[in-house]
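Take this structure first; my questions come after.
Just one protein chain is left out here, and the rest sit where they should.
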Amino acid sequence: VVPSAPAKSVPAYQKNLHKKGTLTVGLEGTYSPYSYRDKSGKLTGFEVDLSKAVAKKLGLKVKFTQTKFDSLVAGLDSRKYDVVYNNMGKTKERTKKYTFAKPYIYTKTVMITKTGSDIKTAADLKGKKSAQSASSNFGQAAKKAGTNVVSVPGFAEAIDLVNSGKADVTLNSQDSWGVYKKAHPETKLKAKVTKTLDNTSSSPMLNKKDKALAKKITKAQKQLAKDGTLSDLSEKYFDSDLTKKP
Amino acid sequence: MFEFIATYAPQLIVAGIKYTIPLSLVSFVVAVVIAATVAVLRSYVPHATGLGKLGWQILKLILWFYVWIFRSTPMLVQLFVVFYGLPKLGISWLSPSGWIAAVWVLSLNTGAYASEAIRASISSIPDTQREAAAALGMTDRQIFMRIILPQATRISIPTLANSFISLVKDTSLASVVTIVEMFYLSQQLAAVNFEPLKMYLLVAVIYALFVTILSIPQRYIQRWADRFVKDQR
Amino acid sequence: MFEFIATYAPQLIVAGIKYTIPLSLVSFVVAVVIAATVAVLRSYVPHATGLGKLGWQILKLILWFYVWIFRSTPMLVQLFVVFYGLPKLGISWLSPSGWIAAVWVLSLNTGAYASEAIRASISSIPDTQREAAAALGMTDRQIFMRIILPQATRISIPTLANSFISLVKDTSLASVVTIVEMFYLSQQLAAVNFEPLKMYLLVAVIYALFVTILSIPQRYIQRWADRFVKDQR
Amino acid sequence: MLKLEHIDKNYAEHHALKDINVTFNPQETTVIVGPSGSGKSTLLRSLNLLEHPDSGKYTIDDRTIDLSEPVTTDTLLWVRRKTGMVFQQPRMFDHLTIMGNMIEAPVHVLKQSKSDATKHAHELLSAVGLDDMANRYPYQLSGGQTQRVAIARAMAMAPDYLLLDEPTSALDPELEAQVLRVLNNLAQENQSMIIVTHNMDFARHAADRMLFLEDGEIDFDGTPDEFFNKPTARIHRFLNAFKFDQDEH
Partner (left out) sequence: MLKLEHIDKNYAEHHALKDINVTFNPQETTVIVGPSGSGKSTLLRSLNLLEHPDSGKYTIDDRTIDLSEPVTTDTLLWVRRKTGMVFQQPRMFDHLTIMGNMIEAPVHVLKQSKSDATKHAHELLSAVGLDDMANRYPYQLSGGQTQRVAIARAMAMAPDYLLLDEPTSALDPELEAQVLRVLNNLAQENQSMIIVTHNMDFARHAADRMLFLEDGEIDFDGTPDEFFNKPTARIHRFLNAFKFDQDEH
């Protein structure tokens, strides 16, 4: 049970909520295993469960709003949702415009190629064709590494292009690869962890003004880390604990 | 294959019935009303002087601007501005929900295109029809509503059907205003099963189904509208 | 604000000139050719018997199917199928590059819609014109090409302009076949600077600019096409 | 009374009416004749303000309209209510049945009840011999049938002045006589009519007064008796073109 606020006066961090008494969470729902739909069409995933747990700690109901990446960003500004749990990496530019709570997951980047590809290290990426989507950090990373970026809507399409030889490589997170590999054990693709690209972390992203709420969320996540919920969720969705800072 | 369809088709169809179809139908009705009004007003050659004339000129300028802005910018941006932009400027009554924002934008956008199609059909009615009605003392309004429009309707049915069909598919943009309609749902599902091609094919079949069913009335309306035209053997 | 524009507008405009404009223009030309051909063939009431009649029936069925399939499914899916799907079935000559796949799909899709618009304009030409030409011994082909189409063209200009404007914006879908055209570029940029609203507004302004410039010929073509019509005061 | 003063009308390529001055009296049937292209239709259309002359004055009853200025909508509607027009080329509303064509304006302009209008329409259609075609669409009529409906439709509006542009050109002699009878009955009820025709038999039987138009100018304005029995040389030639012409052969 939560040490909830007195019935009458609403605590400061709840004042700006999109919907009273509810934590409205924005996410894409297209990023397995972070947030996605299971076969029955139910919204699920690591970030879904995590935000549910966070809301519970805050004494709030939870509501999910699903929309596209650009909308997630714009929607925070116009307060269509209170927090975005969507694999958002904290960068210098972004912190200027948004508030980030503490990271909840740390992942490694992998280079996915056909078996027998001559891409062994990040240095080999130069001049190669990589399939990436705009809304990911990996697109930027791939560009920095000197690849010719072929744009695709999502990870699935990127895989498709590598498979068909229309692209040489795609960069993505190790865990996304894990999910794919699990679903397609017979795949002829392989992945190589690459150190030279930044390791990435994901944090809840909030409206610039919601510092108080961000702090509360950080605190809630800490509690969840302490009581083991966070690790359990990670094990459930990734088969490994990615919630500890490496 | 069969399992794939059995798993996903029902969810997609439900999303279609919940969002795609009502969004299309509501927006289309609003769009046609807007389009007909705009087309008639823009086709109208007013017979006014002085202040009345100025008023007409301003109205026509506004209508021109409306058609121009909605046709020349991407609908995605229009949705974005109405849903995320206007509230920032304090105008949030226009988009209290994604649903309403979507209806607004879909109607206004489709209305802008359809108004040009209706305008074309109006211009296809020979001027002799207008003159015959004018000679009988009918007001400009009556001439338009009772003589020109009914005949122009016949001509504009195929192009309005175009607008409607486009609209059905444009509803997929509603995902940017937080509506998980059929198409976005298919993308979400594809992200997990890594079968975007199959998924898209499935959703395309469902769209085709919807479009085909919703287009059935067209042939009857067309047949009715052609009643006064000699059979084209 | 000024800095924002100075930073991003040039890149976007370059992308627009490199992809959006050539894609639109090329696809539109192909689409109009397809649309006119399909519209004429579908409007035509053949005067054939026996095998010739059967041939016509099959041709008409194929044309109907073409229009149906391209209108009733989302263009995104069409692009997907041509670019990702067909190669899997071993048909890769259709889409050796994203560019060519995009031109194919944009043309065929726009052509399907435009054919219906042209068909409507053909049906607006009174049958008396056809009869007058037939009585002079003109072949069906001559009647269509020399009498009906020139008059129908006048009527179809506004709706073809609609098609063209839609097409300009539909080129944004080319991003799914790996073309980083203007709109996708703006999304990529927004993914970094986290200013999607501003970014979209900027790209909308550039679209509006393109569309407006590219639509200038329309008014001259329309004036020319109206030469044989009594002035609408 | 319809009075035109100093009426001028220029088309881009043609000076169609040249300083026309003429008064049409009420309760009189004026017949206008003249060569093809002389401006007869343009004159009739100007009376209905379907054509706006470039300059001149137009007086209807006691209201004068200065045509060098734009005409207000009210004036326009008033003029159109006063004058009814039958066009040279019949213009049915293609989307309405014959009955629909007949009652459209009576119901929506004169605000007659639909049943009254329908009743009256049946009478008029009977008068021109077409009552059994009330439910057809215009495309289902022959040339002469269409023309008769056009006449009946204009009469249904009971305008003060009925303007008829070659109302019997598509009619055989029997029907022409029948239509003439209908019109003459109207004339006896003091209906004012202005009729353009090129059928001299018809003109002779219908006219209280004759106008001869040539090249945009009024060349003759007088009684039918004068016109037919004491014609000027020009009019004599016009009337007897057939005879002269065939004689030459």
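Letters A, B, C and D name the chains as they come in the text, with residue numbers starting at 1 for each one.
FYI, a contact is a pair of C-beta atoms (placed from the backbone, for glycine too) under 8 Å apart; a residue touches a chain by one contact, two chains touch by 3 or more.
As the structure is a computational prediction, the values presented were derived from the model and not from experiment.
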item	value
Where the missing chain makes contact, among the chains that are shown	C, D
Option touching the unshown chain, where C:Lys88, C:Arg146 or C:Arg219 are the choices	C:Arg146
Contact partner of the left-out chain, one of D:Met1, D:Leu110, D:Leu186 or D:Leu239	D:Leu239
Interface with the undisplayed chain - residues on chain C	47-49, 128-129, 131-140, 142, 146-147, 150-151, 154, 227-230
Contact set of chain D toward the excluded chain (per top definition)	11-14, 33-37, 41, 88-89, 136, 140-145, 148, 165-166, 169-178, 180-181, 184, 198-201, 205, 237-242, 244-246, 249
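Please note the rule applied: only the chains that are shown with their structure count from here on.
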item	value
Central chain of the complex, centres being mean CA coordinates	B
A-C against A-B, pair bridged by the larger set of C-beta contacts	A-B
Gap in Å, rounded to a whole number, between the CA centres of chain C and chain A	39
Centre-of-Cα separation between chain B and chain A, whole angstrom	37
Junction residues of chain C - those touching two or more other chains	84, 88, 196-197, 200
Touching chain combinations (by label order)	A-B, A-C, B-C, B-D
